[in-house]
Structures are given as structure tokens and as C-alpha cells.
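Only one protein chain is missing; all other protein chains are in place.
The block that comes next holds subunit A.
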Amino acid sequence: MSEKKKKREENLDELKKEITITEHEVPIEELYKSLDTNPEKGLDEQEASRRLVEYGPNQLTPPKNKPLWFKFIISLFEGFNILMWIGSVACFINFIIVAKRTAETVDYDTMWLGIILAAVVLITSIFTFYQERKSQHVMESFKKMIPPKVTVVRSQKMQQIDAVDLVIGDIVYLVFGDKVPADVRVIEANGFKVDNSSLTGENVAVRRTPEFTHKNPLETSNLVFFGTSVVEGNALGIVILTGDNTVMGRIAGLTSLVETNQTPIAKEIKHFIKMIGTVAISLGLLFLAISLYTKYKSGTLGEEWIDCIVFFIGIIVANVPEGILPTITVCLTLTAKRMSKKNCLVKNLEAVETLGSTSTICSDKTGTLTQNRMTVAHLWVNGKIFDSEVISEQPRNDSTERLLRCAALCSRAKFKNEDWNTPDSKRETIGDASEVAIMKFVNKQLQPVNVHELRERCRKINEIPFNSNEKYSVTIHRKENGQFLLLMKGAPERILHRCSTISIDGQTARINELVKDGYNVAYEYLGGRGERVLGFCEMELDPVKFPPNFKFDTDEPNFPLENLCFLGLISMIDPPRPGVPEAVRLCQSAGIQVVMVTGDHPITAKAIESCVSDSFSESARQVNIIGQPKVVHLISLETDELNLKQNEIKAIVVHGEWLNKLEESELDFIVHHYDQVVFARTSPAQKLKIVEAYQRAGRIVAVTGDGVNDAPALRKADIGIAMGITGTEVSKQAADMVLLDDNFASIVTGVEEGRLIFDNLKKSIAYTLTSNIPELAPFLTYITLGIPLPMSIRAILCIDLGTDILPAISFAYEPAESDIMDRPPRNPKRDRLVNWRLLFYSYLLIGVFQAIVGFSLYFWIMAEHGFPSYTLLNLKDVWEKRDLLVPDKYNRYWNYQDRMNLLGVCHGAFFYAIVCVQWADLLISKTRMNSIVTQGLENNVLNISLLFTTLLSTFFLFTPGVNSILKVGPIKLRWAMLPVLGMWQVFAFDEIRRAVIRKYPDGVVFHTTYY
């Protein structure tokens, strides 16, 4: 075990070290040489296919899974199956020994029982296995991530090939819209921009050129990576790494090595199996010992020890709820299906419940909480701030028009689709997110003119693209009258710096202190709201100085860039998705902590958080943290604790840079003491650290993510949630669940479903376990009192695998008892799926009740046939002898066959008694607290299952042939009335019990029976 672990860790380290690429450093000629390729000719076909064989296809190998048959074999020995195997083997041993002893009259009963037990294990295992496989199959459809076709130069020809066949040294041609098919070094570029968000999570287009600019492969300008997408321009490149060797491939590989935790429900099931197993084995052994002792005392141990084994089998079979694991699987599957209708695709069945146990959600900001769509929020023009929603209702003046014109023209954003009739929101666009936002906004404001027409009117002559040093971009246009117009857009403070005048109310005024103050107030206000602010200014160039044939030089600007006229500010924000604030509120009322992890600036992050969550305190302790990242021990634990008590400030913003400097204990402190935490400026990989901190605090953590770098955190989380639309393949593979609509609100429905299924599984188990006692008690009385066996193993299996199954499954459809989103998430240490109280309730309260009803019926039937209860004591030895006649109370002699027929009737009656009282049990298990009157009978599946159970038991009891195989006799109507009485009694009793619990929520009855 530890050896294996060590090896894993070594593997992990190796994978981490390997992240060194040097191909981008060497001169390009040298690279051609070493890769034996040529930018014009490309590889020839033979060489390409040789390399394909050598390096393998260009795709990510899915994480290695154990072979299917191996998994299946393992599942054969999971849980209760071991007990069942023991039972089955014991049956065969018993059969062989008995068969050897009595050669002529071989009794095949035990052999059949052995076969049936083995078959039960096989069938339930196959079923469970199939269900789990099926839900995994859904994921196969996500396999395709790389573009199916890619343009390469091979054998001197430009051709399209499958991206899978791409090899190192191939020359590839990339155009906007493509996904980068491998790790590629750029040879030629033409306005080439890529979006690395699938790798880094940062949704910004970055320029890529043939120059080597940085040693770090992720930073250098001349590399593009597998899985990222081309957003602008085109390029020619040389493939340097393919498939699993790519950066993305390695991260994916690393992800598969991150250890995952057992899901909470798996832990619960394990705990449950442990409990039932303990009860089954200890009872089995106890009664094995008792029966062996009685045999020993009567001196018949030598011949009859084998009978003791039969009891042992009986006790185990009675104790093991054979149908419960398939039932749980089905319940989870049904919920998973329901969730996928609500846009939560569940990859791993058990994750269905995990979401319900979740106490912390670490959510991305971008795309999950927000729409991932920059939208213009405010304008500052004419010295006033306007909301973008109401600006069109405001009277326009020349200043506003000029600002809009500037915004429309000074932009590189474009609509892909030239059809101006489709609404803007549905049209695909090219360009930077904020430019697109402005373009869409302006396009709406300019109506009836559109951006395109305006641009046609004022043709762009030249431009200076945005540059991070100067932080502005400039465009020069020729107006219809031939005059040139210079437009500038950029960081507001830089823009203002270059302006001497400002356009207000259609007038041009000089910028004075008053104007500057107004500007500062507006800028700070907008910035404080976390909005991205851009400034705009223009200058109409003097037609004398700049005649129509003037040549503008953008490298050595031969035109003015100072003393421009300031037009205004436009601010943008990525607004919260509709429904998200409500969803967050729901989470908080459900006791789930929502932690925002974002790459954004703390102010933006805070703004979004307070936008999304009402209670996020404005006084969050962000300032002192962001301000002084150098002081490591910022949170002195004592004073902070004091602060917490005094101010009740439970919100904090943690800066990513700062996060790295925090010690583990400090992070733990934050995790423990703050209700609302925002991690800003974090890299996706820091999520792992955050997740681990929350898990240390005993939280069950859900993590959302879409980038490849998120994958380790998704894996580490108790439930990783990937984004269906923006998410990368690797993140989807690492996740347990995929949000098909990328919407945080979908998580909340998931939480609700998860909690519901936990409650309902509890009820389902309580229902199923109850019948264990009436199944077990006959064997116990058989051994201790020596009465003829009142209930057969066959009949037990009829209940466990027949009549109990559908009702147990129908609990999956049971509506919630109370508002499950109003209570805190369950404590995984205390609120178990199955606890001793549930066992007490099921076994000792209702189970014993059922057993008593069953025994009453048994004794009654026996008495009506001439065997009053007292004559039954210690009758079993005589009763089971084939060649004996047994006298009854009327001195009639019963031969073996008649006795067995009578017993068959008793078994049938006992079976029916259990089925009947299980009816009541089903109805009372619908609620744990409420009356059935409040709960209602709306669960039609459950209602149908009642009918089904009745029909099935009738089928078992009365169909000729079936009842002889099952060895259950048909019963008379008069006998059937007795369990009906018991049924009503159980029903009434439990209604009263729950009424008492409601009346005295902390009383004895609650503490002894509420599960």
C-alpha cells in the first residue's frame, strides 16, 4: 500500500518537474533542423506516419482505468455480497455433506438455495454495475476536444488532416475560430491573438508573434498551446509537442494523480454495511453457538452440526437487505436524471448526494456567478453619471453624440455576422470583451444608424493599437468631408492627462480643477463599484495641416497626441447572472458558505460579491489586507478574534498574492471564522490550496471550475463541478458534475436534490430494514424454542428482492417533508445516513411489531389445524422427519407431506403478514416528523408500488406452479384479515408517535425514536 503511494508521489514529482520547454528559445532554423522539417515543404507523408507510430496520436489519453471485468469482479465482493457468498458456499457444503450421507433420497433444496443466493449476488451486482456504467457513458460524448480537422503543410501541399494524426514537426496553419491542435511555435503571424482561458482561466485575448520574448514557455510570445483558441488573425506554426506531452496533457496527467476523497454517500453506505454486517455476523455466530451447544448437549452434534450451518445461513440471509444497494443505485440514478433535466449532468452517481452535504461552495466569479459578458454599465458625460439602461431616454446633445461616435469608431471589435436584423445579443463577435461590450452598447444607442454604417462613413485610416505601457489606443478616421478625426481611448487617468479641453453640454470648455474634481468623484465611484472604466477623447485635425493625402506614421507619430478634447467615461461590468443573487441567498439560508474565488481585482470581486449577496458587508476587512501585502502576520489571531466578537464582521477579501504568504494556520483561521470570503487575484491553481483548507476544517467542499488548471482542485474537491459551455475537456473529466448552462443557480437545485435524496434514502432504508426483524425472528424462535420454522428463506428472498424493491425505490420520488433549504447542511460526523436510532426504530419498534403480527398469524393457523401453540414447542425435530407421523391435538396423524404443506401455508401467511404490515410501514416511512395528512399522497410512484406489492404477493401466493416453487401455500381470506388489523395498528401507532414528537420536540420519544 505505502509502496504504491510512494511510487505515485514519485510520478507526481516527475510530472511536475518535466514542465520545461526549450523549443521556443532556440533559433528557428535550428528547430527546423532538429525536428527535420521545412516550413515550405512540411513533412512528407511517410515521415509523418512514421512519427505518428513513434509518438502516438495527438490526443489526450483518458486516465487509465482498471479493466471492466476487474471492476466487476471487485463489485462482486463489495458490501453485503461477501455475506451472501458465505451463505451460498455454506449451502453447497451443506448440500454435499448431506447428499453423501443419504445417498438415495437427495434433497436438492439446499443446493438450489445456494444457487439462488449466488444468483442474487450476481444479478444485484450486474444491475448496480450497469447502472453506474450507464451514467458514466454520458461523459463519452464530451471526449472530442481537439478540432476534428486541421490545415497542415505536408509533402509541399496545403491539406486538411485529422488533428489526431498531427505529429511533431508538422507545419500547421491556424486561423481565427480554430482551436490550437497541439503545442505550436509560431513562425509567421498576422494579427494573431489567442485566448488562453482554457489553460489559465483568464479570459483575455493575447497577441502571439514569432518573437521569443520570455524564458517561461507560458509567457513567451512565440508559443501557443493545445486546447486554447485562436480569436483573431492567422499564423503559421511548427508543432513541437503533441498529445499527452503538451502542457495541457501534462496537467491532465497530473490531475489523474491527485487523490480523490471518498464521496460522503460512499462513506455512509460503508458505515451502514458495517453496522448491518456487525449485527448479522454477531447474531449469526451467537445463534450458531447456541444451536451447536444444544446439539452437543443432546449428543447429536456429530450428525446434525450441519443443520446449525443452515440456521447460520438463514440468519445471514434474513439480516442482509439484499435489495438495498440496487435500490440506492436506482434512487441515485433517478435523481441524477432529474438533475440533468435541470442542467446538472452528474458524472459520478454518488455525487448526486454529495452536493446535498456540501457546506462550502468555492465558486468562480467569471461565467458562473456572472454572465461572462462585459456590459456597459455607466457613462460619465456632461459631468453626470448615467446608467446605461436609461441613457437612451436622456436628451442627447452634441457631447453625448461625440462620445458615442468615438466609442463606435475607436474599436477593433466587429460583428462576425453582417445580418443587422438579428439582435445584437445573439450575434457572434470578434474582439476584446470590453470593446465588444462598448460596440454592442453603442450600436443600440446609435439607432437608426448602426456601427457598420458609421464606420463606412468615417473610414479608419490608421491606428496605434493598445499597448500596456501607454495604456491607450488611437485611431484616425477620414470623415465624409475629407477632414481627419483622431480618436483615443484608454485608461481614464492617462486620457485625461492628454486632454486640455472637455466637451460638456455641446460646449467645449477648458479643463479646470472643478472638472477634475468631478471626474475624480465619478471615476472613484465607478471604480469602487468594480467597474472597468475607459476614457475617450478626440481631436478634429486641422484640414490645413493635414490635407487629405497626408500620410500618418504611427511608429513615429507625426500627429498630435496632446491637448485633446475629453469626451467622457464609459464603464463596464460583467453583471451577475439572472437568478444568481437569489441562488446565493438560498445557499446562505441553507447554511452553505459561498466562497468566491476569482482572478479579478479585489475591488471588482468585492463589488460582485456584494451585488450577489445582500449581506456581504461593505465593511469587509479588505482594505488592511490589500494594502499591506508585505506584512506576513497580518491576522494576529487574538486581536482578530476580538474583532470578530466586537464587530461581528464576518466577511473578508483575501488577495491572491497574500494567500501565498499566509501560513497554514492563518488560512485555517480565515476558513473557520469568516462566513463570507472572497479570494481575489487568485490563480486557478491556488484553488487547490483553498479547497484543502476548507476540507481540513471538516467542510464538504464543492468547487466550480472551467480551466485546465482548475482540474486538480476539481479533483480534490468533494464534488468538482465543471462548466458545460466554457469548460475544457480536462476540467470536465476531472469533475463529478457538469453544469450544462454554466449557471450557479443550477448548483442550488443540485443541492436541493442532493439533500432530498439523502432524506429519502434514509426513509427507504428505514422501510427496508424493518422487514429484517420479522424475517429474522422465525429463525431465532426456531433455534431457541424449537417450533417448526414459521418463515422460509425463499419467502425472505421474495420480500427482499420482490415486494420490498419497488416501494423502496419509490421513495426517490417522495417530495420533501419540510423546506430542506432552510436548514444547515448535514454534519458528516453526526448526521449519518443510518444511525443506531434508525436501527432501533426499524428493528425494535416497527420490526418487532411486524414479527408479532406474523407470529400471531402463524400460531393461529397452526392452532386451526390442530397444533395449538404449546404443542409446537420443541416439535421441530419430529416435525422434520420424513418418515414420522406427528399427532395433533385431535390425535390425527400428520404425515411429512401434509406437514410440509401446512408449513408452506404458514410461510405464505407469514410472508403475507410482512407484506401487509410493510404497507403501513411504507406509509409511515414517508415522513419522519409530519403527519401523512400534511405530507399527502402525491407520490404516485409510491402509490403504484403499493398496488404492485399487493399484486406481486398475490401472484407469489396463488399462482399454481409459482407457489409450489416458492413453497408457499395459498392462504384463506379470514387469515388475511389479521395482518390488516396489524397494518392499521402500525399506521395509527406511528401517527401518534410522530404527533408526540411534534408536540414535544425534545422529549423522550424524540430521543428514542427519531432517526
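Convention: a residue touches a chain if its C-beta (ideal position, glycine included) is under 8 Å from a C-beta of that chain, and two chains touch if they have at least 3 such contacts; residues count from 1.
Heads up, the rule we're going with is that contacts and distances are computed from a predicted model.
Taking the options "Coatomer subunit zeta", "Globin domain-containing protein", "Trafficking protein particle complex subunit" or "Sodium/potassium-transporting ATPase subunit beta-3" in turn, only "Sodium/potassium-transporting ATPase subunit beta-3" matches the UniProt protein name of the chain that is not displayed. Touching the missing chain, out of A:Val164, A:Ile852 or A:Ala976, is residue A:Ile852. When the whole complex is considered, the residue among A:Pro39, A:Pro560 or A:Gly656 that touches the unshown chain is A:Gly656.
From the options A:Tyr296, A:Tyr893, A:Phe955 or A:Trp984, the residue with contact to the chain not on display is A:Tyr893. Considering A:Asn216, A:Gln507, A:Asn520 or A:Thr784, the position touching the chain not shown turns out to be A:Asn216 (whole complex).
Mapped onto subunit A, the interface with the missing chain covers residues 9, 12, 16, 19, 200, 214, 216, 218-219, 251, 254, 257-259, 656-657, 660, 683-686, 688-689, 692, 696, 709, 712, 716, 836, 840, 844-845, 848-849, 852-853, 856, 859-860, 863-866, 868-869, 877-878, 881, 883-885, 888-898, 901-902, 905, 969, 978, 981, 985, 1004-1005, 1007-1009.
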